[in-house]
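The complex is shown incomplete by one protein chain, all other protein chains being positioned as in the whole.
We call the chains A, B and C, going by the order they appear; numbering starts again at 1 in every chain.
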Amino acid sequence: MLTNKRTVPVEFGHCDPSGIVYNPNYFIWFDFSVHALLASGGVTLKALMSESGIDGIPVVEYRSKFLAPARWGDELLIETSIVGLHRSAFDIQHRIFNGSVLTVDCAETRVCTAVDVQQGRVRAQALPDKLVELFSGRRP
Amino acid sequence: MLTNKRTVPVEFGHCDPSGIVYNPNYFIWFDFSVHALLASGGVTLKALMSESGIDGIPVVEYRSKFLAPARWGDELLIETSIVGLHRSAFDIQHRIFNGSVLTVDCAETRVCTAVDVQQGRVRAQALPDKLVELFSGRRP
Amino acid sequence: MLTNKRTVPVEFGHCDPSGIVYNPNYFIWFDFSVHALLASGGVTLKALMSESGIDGIPVVEYRSKFLAPARWGDELLIETSIVGLHRSAFDIQHRIFNGSVLTVDCAETRVCTAVDVQQGRVRAQALPDKLVELFSGRRP
Partner (left out) sequence: MLTNKRTVPVEFGHCDPSGIVYNPNYFIWFDFSVHALLASGGVTLKALMSESGIDGIPVVEYRSKFLAPARWGDELLIETSIVGLHRSAFDIQHRIFNGSVLTVDCAETRVCTAVDVQQGRVRAQALPDKLVELFSGRRP
(Lines give C-alpha, C1' and ligand atoms only; values in the text may rest on other atoms or scores of the structure.)
Protein backbone atom coordinates (compact mmCIF):
# COMPACT_ATOMS: atom_id res chain seq x y z
CA MET A 1 0.00 0.00 0.00
CA LEU A 2 0.89 3.65 -0.24
CA THR A 3 3.98 4.89 1.55
CA ASN A 4 5.84 8.20 1.72
CA LYS A 5 9.10 9.44 3.19
CA ARG A 6 10.09 12.92 4.28
CA THR A 7 12.90 14.44 6.30
CA VAL A 8 12.50 16.85 9.19
CA PRO A 9 15.41 18.79 10.68
CA VAL A 10 15.21 19.07 14.47
CA GLU A 11 15.32 22.79 15.19
CA PHE A 12 16.33 24.55 18.40
CA GLY A 13 12.69 25.52 18.83
CA HIS A 14 11.49 21.89 18.68
CA CYS A 15 13.47 21.06 21.82
CA ASP A 16 12.74 21.41 25.53
CA PRO A 17 15.06 22.34 28.39
CA SER A 18 16.44 18.76 28.34
CA GLY A 19 17.70 19.48 24.81
CA ILE A 20 15.56 16.75 23.23
CA VAL A 21 12.53 17.03 20.97
CA TYR A 22 9.51 18.18 22.95
CA ASN A 23 7.20 15.22 22.55
CA PRO A 24 4.06 16.92 21.15
CA ASN A 25 6.07 17.96 18.10
CA TYR A 26 6.05 14.34 16.94
CA PHE A 27 2.27 14.49 16.63
CA ILE A 28 2.50 17.66 14.57
CA TRP A 29 4.96 15.84 12.31
CA PHE A 30 2.67 12.79 12.07
CA ASP A 31 -0.15 15.07 10.98
CA PHE A 32 1.98 16.83 8.36
CA SER A 33 3.15 13.40 7.17
CA VAL A 34 -0.41 12.21 6.58
CA HIS A 35 -1.06 15.31 4.48
CA ALA A 36 2.23 14.67 2.63
CA LEU A 37 1.13 11.09 1.99
CA LEU A 38 -2.09 12.38 0.44
CA ALA A 39 -0.17 14.99 -1.55
CA SER A 40 2.21 12.30 -2.88
CA GLY A 41 -0.87 10.91 -4.66
CA GLY A 42 -2.07 14.28 -5.84
CA VAL A 43 -4.79 14.53 -3.19
CA THR A 44 -5.40 17.37 -0.75
CA LEU A 45 -7.79 17.22 2.17
CA LYS A 46 -9.17 20.54 0.98
CA ALA A 47 -10.16 19.04 -2.39
CA LEU A 48 -11.46 15.85 -0.75
CA MET A 49 -13.69 17.94 1.47
CA SER A 50 -15.17 19.97 -1.36
CA GLU A 51 -15.61 16.94 -3.67
CA SER A 52 -16.66 14.13 -1.33
CA GLY A 53 -18.89 15.70 1.26
CA ILE A 54 -16.62 14.68 4.11
CA ASP A 55 -15.65 17.40 6.56
CA GLY A 56 -12.51 15.94 8.04
CA ILE A 57 -10.29 12.93 8.74
CA PRO A 58 -9.79 13.24 12.51
CA VAL A 59 -7.44 10.97 14.44
CA VAL A 60 -9.27 8.46 16.61
CA GLU A 61 -6.27 6.57 17.96
CA TYR A 62 -2.51 6.81 18.42
CA ARG A 63 -0.32 4.06 19.82
CA SER A 64 3.20 5.43 19.84
CA LYS A 65 6.49 4.26 21.28
CA PHE A 66 9.40 6.61 21.79
CA LEU A 67 12.47 4.40 21.61
CA ALA A 68 15.29 6.95 21.63
CA PRO A 69 15.56 10.71 22.02
CA ALA A 70 16.27 13.06 19.12
CA ARG A 71 18.29 16.22 19.64
CA TRP A 72 18.60 19.70 18.24
CA GLY A 73 20.57 19.42 14.98
CA ASP A 74 19.50 15.85 14.17
CA GLU A 75 17.82 15.13 10.86
CA LEU A 76 14.90 12.74 11.08
CA LEU A 77 13.46 10.54 8.36
CA ILE A 78 9.73 9.94 8.73
CA GLU A 79 8.33 6.96 6.85
CA THR A 80 4.55 6.97 6.71
CA SER A 81 2.53 4.06 5.30
CA ILE A 82 -1.08 3.02 4.96
CA VAL A 83 -1.35 -0.35 6.71
CA GLY A 84 -5.11 -0.93 6.92
CA LEU A 85 -8.30 0.08 5.14
CA HIS A 86 -11.76 -0.14 6.66
CA ARG A 87 -15.19 1.07 5.61
CA SER A 88 -14.82 4.54 7.07
CA ALA A 89 -11.38 4.40 8.70
CA PHE A 90 -7.77 3.82 7.75
CA ASP A 91 -4.67 2.74 9.64
CA ILE A 92 -1.31 4.44 9.28
CA GLN A 93 2.15 3.54 10.52
CA HIS A 94 4.81 6.18 11.14
CA ARG A 95 8.39 5.17 11.73
CA ILE A 96 10.95 7.83 12.51
CA PHE A 97 14.62 7.12 11.94
CA ASN A 98 17.47 9.17 13.35
CA GLY A 99 20.30 7.99 11.15
CA SER A 100 20.01 4.20 11.37
CA VAL A 101 18.19 4.23 14.70
CA LEU A 102 14.43 3.71 14.85
CA THR A 103 13.47 6.39 17.38
CA VAL A 104 9.67 6.49 17.17
CA ASP A 105 7.13 3.89 16.06
CA CYS A 106 3.52 4.99 15.91
CA ALA A 107 0.26 3.38 14.81
CA GLU A 108 -2.47 5.89 13.95
CA THR A 109 -6.10 5.45 12.95
CA ARG A 110 -8.18 8.12 11.28
CA VAL A 111 -11.82 8.16 10.33
CA CYS A 112 -13.70 10.04 7.63
CA THR A 113 -16.46 12.16 9.10
CA ALA A 114 -19.37 14.26 7.90
CA VAL A 115 -22.00 16.28 9.68
CA ASP A 116 -25.37 14.55 9.74
CA VAL A 117 -27.64 17.53 9.15
CA GLN A 118 -30.76 15.67 10.32
CA GLN A 119 -29.21 14.78 13.67
CA GLY A 120 -26.90 17.77 13.91
CA ARG A 121 -23.92 15.64 14.83
CA VAL A 122 -20.73 14.26 13.35
CA ARG A 123 -20.89 10.77 11.85
CA ALA A 124 -18.40 8.36 10.33
CA GLN A 125 -18.62 8.32 6.54
CA ALA A 126 -17.44 5.72 4.01
CA LEU A 127 -13.97 6.44 2.65
CA PRO A 128 -14.24 8.36 -0.65
CA ASP A 129 -13.34 6.13 -3.64
CA LYS A 130 -10.46 8.44 -4.39
CA LEU A 131 -8.86 7.65 -1.02
CA VAL A 132 -9.44 3.90 -1.34
CA GLU A 133 -7.80 3.89 -4.78
CA LEU A 134 -4.90 6.01 -3.61
CA PHE A 135 -4.26 4.08 -0.40
CA SER A 136 -4.53 0.64 -1.98
CA GLY A 137 -2.29 1.58 -4.88
CA ARG A 138 -5.07 0.80 -7.37
CA ARG A 139 -4.80 4.11 -9.14
CA PRO A 140 -5.51 3.88 -12.88
CA MET B 1 -2.72 6.21 43.94
CA LEU B 2 -2.16 9.87 43.25
CA THR B 3 -4.66 11.68 41.07
CA ASN B 4 -5.14 15.30 40.01
CA LYS B 5 -7.76 17.27 38.12
CA ARG B 6 -7.44 20.48 36.19
CA THR B 7 -9.57 22.40 33.73
CA VAL B 8 -8.43 23.70 30.36
CA PRO B 9 -10.46 26.15 28.32
CA VAL B 10 -10.35 25.41 24.58
CA GLU B 11 -9.09 28.61 22.98
CA PHE B 12 -9.53 29.78 19.40
CA GLY B 13 -5.80 29.17 18.91
CA HIS B 14 -6.04 25.53 19.97
CA CYS B 15 -8.34 24.75 17.05
CA ASP B 16 -7.73 23.88 13.42
CA PRO B 17 -9.65 24.87 10.30
CA SER B 18 -12.27 22.20 11.17
CA GLY B 19 -13.00 24.19 14.33
CA ILE B 20 -11.98 21.33 16.65
CA VAL B 21 -8.94 21.00 18.91
CA TYR B 22 -5.81 20.42 16.85
CA ASN B 23 -4.75 17.01 18.07
CA PRO B 24 -1.13 17.70 19.16
CA ASN B 25 -2.48 20.12 21.77
CA TYR B 26 -3.75 17.15 23.76
CA PHE B 27 -0.18 15.96 24.21
CA ILE B 28 0.90 19.39 25.44
CA TRP B 29 -1.97 19.23 27.95
CA PHE B 30 -0.97 15.70 29.02
CA ASP B 31 2.55 16.97 29.68
CA PHE B 32 1.35 19.97 31.67
CA SER B 33 -0.96 17.62 33.60
CA VAL B 34 1.93 15.37 34.63
CA HIS B 35 3.78 18.41 35.96
CA ALA B 36 0.58 19.54 37.74
CA LEU B 37 0.29 16.07 39.29
CA LEU B 38 3.83 16.40 40.64
CA ALA B 39 3.11 19.94 41.83
CA SER B 40 -0.03 18.76 43.66
CA GLY B 41 2.39 16.78 45.86
CA GLY B 42 4.82 19.67 46.23
CA VAL B 43 7.32 18.20 43.75
CA THR B 44 8.82 19.93 40.72
CA LEU B 45 10.83 18.18 38.05
CA LYS B 46 13.42 20.92 38.49
CA ALA B 47 13.94 20.03 42.16
CA LEU B 48 13.87 16.29 41.38
CA MET B 49 16.61 16.78 38.83
CA SER B 50 18.88 18.73 41.16
CA GLU B 51 18.27 16.42 44.15
CA SER B 52 18.07 12.95 42.63
CA GLY B 53 20.58 12.88 39.82
CA ILE B 54 17.94 12.13 37.21
CA ASP B 55 17.97 14.30 34.12
CA GLY B 56 14.43 13.85 32.91
CA ILE B 57 11.24 11.79 32.85
CA PRO B 58 10.70 11.34 29.11
CA VAL B 59 7.58 9.72 27.67
CA VAL B 60 8.23 6.25 26.26
CA GLU B 61 4.69 5.35 25.27
CA TYR B 62 1.27 6.86 24.58
CA ARG B 63 -1.87 4.89 23.79
CA SER B 64 -4.61 7.42 23.28
CA LYS B 65 -8.17 7.24 22.00
CA PHE B 66 -10.00 10.30 20.79
CA LEU B 67 -13.65 9.53 21.36
CA ALA B 68 -15.30 12.86 20.60
CA PRO B 69 -14.17 16.23 19.28
CA ALA B 70 -13.80 19.31 21.48
CA ARG B 71 -14.52 22.75 20.13
CA TRP B 72 -13.45 26.33 20.60
CA GLY B 73 -15.22 27.61 23.73
CA ASP B 74 -15.53 24.21 25.45
CA GLU B 75 -14.07 23.75 28.90
CA LEU B 76 -12.29 20.47 29.42
CA LEU B 77 -11.65 18.62 32.65
CA ILE B 78 -8.42 16.61 32.61
CA GLU B 79 -8.18 13.88 35.22
CA THR B 80 -4.64 12.50 35.55
CA SER B 81 -3.80 9.49 37.72
CA ILE B 82 -0.83 7.30 38.48
CA VAL B 83 -1.92 3.75 37.60
CA GLY B 84 1.31 1.77 37.75
CA LEU B 85 4.74 1.92 39.37
CA HIS B 86 7.79 0.05 38.11
CA ARG B 87 11.46 0.10 39.02
CA SER B 88 12.36 3.00 36.74
CA ALA B 89 9.05 3.77 35.03
CA PHE B 90 5.52 4.83 35.91
CA ASP B 91 2.16 4.57 34.18
CA ILE B 92 -0.29 7.43 33.95
CA GLN B 93 -3.88 7.61 32.80
CA HIS B 94 -5.38 10.81 31.44
CA ARG B 95 -9.11 11.09 30.94
CA ILE B 96 -10.52 14.25 29.41
CA PHE B 97 -14.16 15.12 29.97
CA ASN B 98 -16.10 17.67 27.97
CA GLY B 99 -19.06 18.21 30.26
CA SER B 100 -20.22 14.67 30.99
CA VAL B 101 -18.68 13.19 27.82
CA LEU B 102 -15.39 11.30 27.98
CA THR B 103 -13.63 12.73 24.93
CA VAL B 104 -10.07 11.44 25.28
CA ASP B 105 -8.64 8.44 27.12
CA CYS B 106 -4.87 8.10 27.17
CA ALA B 107 -2.40 5.72 28.79
CA GLU B 108 1.11 7.15 29.14
CA THR B 109 4.35 5.64 30.38
CA ARG B 110 7.35 7.66 31.45
CA VAL B 111 10.79 6.57 32.54
CA CYS B 112 13.35 8.20 34.80
CA THR B 113 16.62 8.72 32.99
CA ALA B 114 20.14 9.79 33.80
CA VAL B 115 23.25 10.18 31.71
CA ASP B 116 25.72 7.37 32.23
CA VAL B 117 28.98 9.32 32.18
CA GLN B 118 31.11 6.18 31.66
CA GLN B 119 29.19 5.15 28.56
CA GLY B 120 28.16 8.62 27.49
CA ARG B 121 24.56 7.63 26.98
CA VAL B 122 21.15 7.97 28.58
CA ARG B 123 20.06 5.14 30.88
CA ALA B 124 16.94 4.26 32.85
CA GLN B 125 17.30 5.08 36.52
CA ALA B 126 15.36 3.81 39.55
CA LEU B 127 12.49 6.11 40.52
CA PRO B 128 13.62 8.50 43.26
CA ASP B 129 12.09 7.59 46.66
CA LYS B 130 10.32 10.91 46.69
CA LEU B 131 8.40 9.98 43.53
CA VAL B 132 7.54 6.48 44.79
CA GLU B 133 6.18 7.93 48.02
CA LEU B 134 4.23 10.63 46.25
CA PHE B 135 2.77 8.37 43.58
CA SER B 136 1.80 5.55 45.95
CA GLY B 137 0.18 7.96 48.40
CA ARG B 138 2.55 6.81 51.16
CA ARG B 139 3.64 10.31 52.07
CA PRO B 140 4.18 10.78 55.81
CA MET C 1 -10.49 51.86 28.72
CA LEU C 2 -10.95 48.15 29.24
CA THR C 3 -8.16 46.21 30.87
CA ASN C 4 -7.74 42.63 32.05
CA LYS C 5 -5.13 40.67 34.01
CA ARG C 6 -4.36 36.98 33.96
CA THR C 7 -1.57 34.77 35.22
CA VAL C 8 0.29 32.19 33.19
CA PRO C 9 2.60 29.61 34.77
CA VAL C 10 5.73 28.98 32.69
CA GLU C 11 5.73 25.25 32.04
CA PHE C 12 8.66 23.00 31.15
CA GLY C 13 7.13 22.66 27.68
CA HIS C 14 7.10 26.41 27.09
CA CYS C 15 10.89 26.56 27.35
CA ASP C 16 13.68 25.96 24.88
CA PRO C 17 17.10 24.35 25.35
CA SER C 18 18.32 27.61 26.95
CA GLY C 19 15.76 27.04 29.70
CA ILE C 20 13.87 30.25 28.93
CA VAL C 21 10.44 30.77 27.39
CA TYR C 22 10.53 29.97 23.68
CA ASN C 23 9.62 33.32 22.20
CA PRO C 24 6.62 32.36 19.99
CA ASN C 25 4.75 31.31 23.13
CA TYR C 26 4.40 34.98 24.06
CA PHE C 27 2.33 35.53 20.93
CA ILE C 28 0.07 32.61 21.83
CA TRP C 29 -0.40 34.19 25.25
CA PHE C 30 -1.11 37.60 23.71
CA ASP C 31 -3.81 36.00 21.59
CA PHE C 32 -5.37 34.16 24.53
CA SER C 33 -5.23 37.43 26.49
CA VAL C 34 -7.20 39.30 23.83
CA HIS C 35 -9.89 36.62 23.99
CA ALA C 36 -9.81 36.83 27.81
CA LEU C 37 -10.25 40.60 27.55
CA LEU C 38 -13.35 40.08 25.41
CA ALA C 39 -14.62 37.39 27.79
CA SER C 40 -14.16 39.73 30.77
CA GLY C 41 -16.90 41.83 29.16
CA GLY C 42 -19.08 38.85 28.33
CA VAL C 43 -18.15 38.86 24.64
CA THR C 44 -16.83 35.93 22.61
CA LEU C 45 -15.41 36.20 19.12
CA LYS C 46 -17.69 33.33 18.17
CA ALA C 47 -20.80 35.32 19.15
CA LEU C 48 -19.42 38.50 17.53
CA MET C 49 -18.93 36.64 14.29
CA SER C 50 -22.44 35.21 14.19
CA GLU C 51 -24.11 38.47 15.29
CA SER C 52 -22.08 41.17 13.53
CA GLY C 53 -21.17 39.77 10.15
CA ILE C 54 -17.45 40.06 10.83
CA ASP C 55 -15.37 36.98 10.14
CA GLY C 56 -12.36 37.67 12.31
CA ILE C 57 -10.16 40.15 14.16
CA PRO C 58 -6.72 39.36 12.71
CA VAL C 59 -3.54 40.94 14.01
CA VAL C 60 -2.07 43.50 11.62
CA GLU C 61 0.86 44.67 13.75
CA TYR C 62 2.99 43.71 16.73
CA ARG C 63 5.73 45.86 18.25
CA SER C 64 7.15 43.90 21.13
CA LYS C 65 10.16 44.31 23.38
CA PHE C 66 11.55 41.45 25.39
CA LEU C 67 13.23 43.07 28.37
CA ALA C 68 14.10 40.07 30.52
CA PRO C 69 13.92 36.30 30.17
CA ALA C 70 11.31 34.16 31.95
CA ARG C 71 12.14 30.68 33.11
CA TRP C 72 10.47 27.35 33.70
CA GLY C 73 8.62 27.63 37.04
CA ASP C 74 8.07 31.39 36.89
CA GLU C 75 4.55 32.73 37.15
CA LEU C 76 3.79 35.57 34.78
CA LEU C 77 1.16 38.28 35.11
CA ILE C 78 -0.17 39.48 31.76
CA GLU C 79 -1.91 42.85 31.81
CA THR C 80 -3.84 43.54 28.60
CA SER C 81 -5.47 46.89 27.87
CA ILE C 82 -7.28 48.58 25.03
CA VAL C 83 -5.28 51.74 24.28
CA GLY C 84 -6.77 52.97 21.00
CA LEU C 85 -10.00 52.74 19.01
CA HIS C 86 -10.27 53.43 15.29
CA ARG C 87 -13.04 52.98 12.74
CA SER C 88 -12.22 49.36 11.97
CA ALA C 89 -9.17 48.68 14.15
CA PHE C 90 -8.18 48.72 17.79
CA ASP C 91 -4.87 49.00 19.65
CA ILE C 92 -3.91 46.78 22.54
CA GLN C 93 -1.05 46.91 25.01
CA HIS C 94 0.27 43.79 26.71
CA ARG C 95 2.64 44.09 29.63
CA ILE C 96 4.05 40.94 31.18
CA PHE C 97 5.40 41.05 34.71
CA ASN C 98 7.59 38.38 36.26
CA GLY C 99 7.24 39.26 39.92
CA SER C 100 7.97 42.98 39.96
CA VAL C 101 9.99 42.93 36.73
CA LEU C 102 8.44 44.08 33.46
CA THR C 103 9.68 41.37 31.11
CA VAL C 104 7.70 41.98 27.92
CA ASP C 105 6.00 45.09 26.55
CA CYS C 106 3.98 44.69 23.38
CA ALA C 107 1.77 46.94 21.28
CA GLU C 108 -0.70 45.09 19.08
CA THR C 109 -3.18 46.26 16.49
CA ARG C 110 -6.09 44.21 15.23
CA VAL C 111 -8.64 44.92 12.56
CA CYS C 112 -12.20 43.70 12.08
CA THR C 113 -12.62 41.97 8.75
CA ALA C 114 -15.42 40.58 6.64
CA VAL C 115 -15.50 38.90 3.27
CA ASP C 116 -16.74 41.20 0.52
CA VAL C 117 -18.88 38.75 -1.47
CA GLN C 118 -19.01 41.01 -4.53
CA GLN C 119 -15.24 41.24 -4.79
CA GLY C 120 -14.48 37.88 -3.21
CA ARG C 121 -11.89 39.32 -0.88
CA VAL C 122 -11.39 40.23 2.75
CA ARG C 123 -12.10 43.85 3.72
CA ALA C 124 -11.79 45.93 6.87
CA GLN C 125 -15.16 46.41 8.56
CA ALA C 126 -16.30 49.00 11.09
CA LEU C 127 -15.98 47.80 14.70
CA PRO C 128 -19.30 46.33 15.88
CA ASP C 129 -21.06 48.66 18.37
CA LYS C 130 -20.76 45.97 21.02
CA LEU C 131 -16.96 46.10 20.79
CA VAL C 132 -16.83 49.89 20.84
CA GLU C 133 -19.00 49.97 23.96
CA LEU C 134 -17.02 47.25 25.66
CA PHE C 135 -13.60 48.69 24.83
CA SER C 136 -14.46 52.28 25.73
CA GLY C 137 -16.06 51.26 29.01
CA ARG C 138 -19.38 52.79 27.91
CA ARG C 139 -21.40 49.69 28.68
CA PRO C 140 -24.85 50.49 30.09
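By our rule, a residue touches a chain if its C-beta (ideal position, glycine included) is under 8 Å from a C-beta of that chain, and two chains touch if they have at least 3 such contacts.
Everything numeric in this text was worked out from a predicted model, so none of it was measured.
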{"item": "Which residue of C:41, C:56 or C:73 touches the chain not shown here", "value": "C:56"}
{"item": "Per the touch definition above, residue among A:73, A:99 or A:137 touching the missing chain", "value": "A:73"}
{"item": "Touch residues of subunit B, complete complex, unshown partner", "value": "12-13, 15-19, 22, 24, 72"}
{"item": "Absent-chain interface as seen on subunit A, which is shown", "value": "11-13, 28, 31-32, 35, 44-46, 72-73"}
{"item": "Subunit C residues touching the omitted chain (full complex)", "value": "18, 20, 23-25, 27-28, 31, 55-56, 58-67, 69, 122"}
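The working rule: only the chains that are shown with their structure count from here on.
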{"item": "Between subunit C and subunit A, distance of the C-alpha-averaged centres to the nearest whole Å", "value": "32"}
{"item": "Cα-centroid distance, subunit B relative to subunit C, in whole angstrom", "value": "29"}
{"item": "Euclidean distance of C-alpha centroids - subunit A vs subunit B, Å", "value": "23"}
{"item": "Multi-chain contact residues (two or more partners), subunit C", "value": "12-13, 72"}
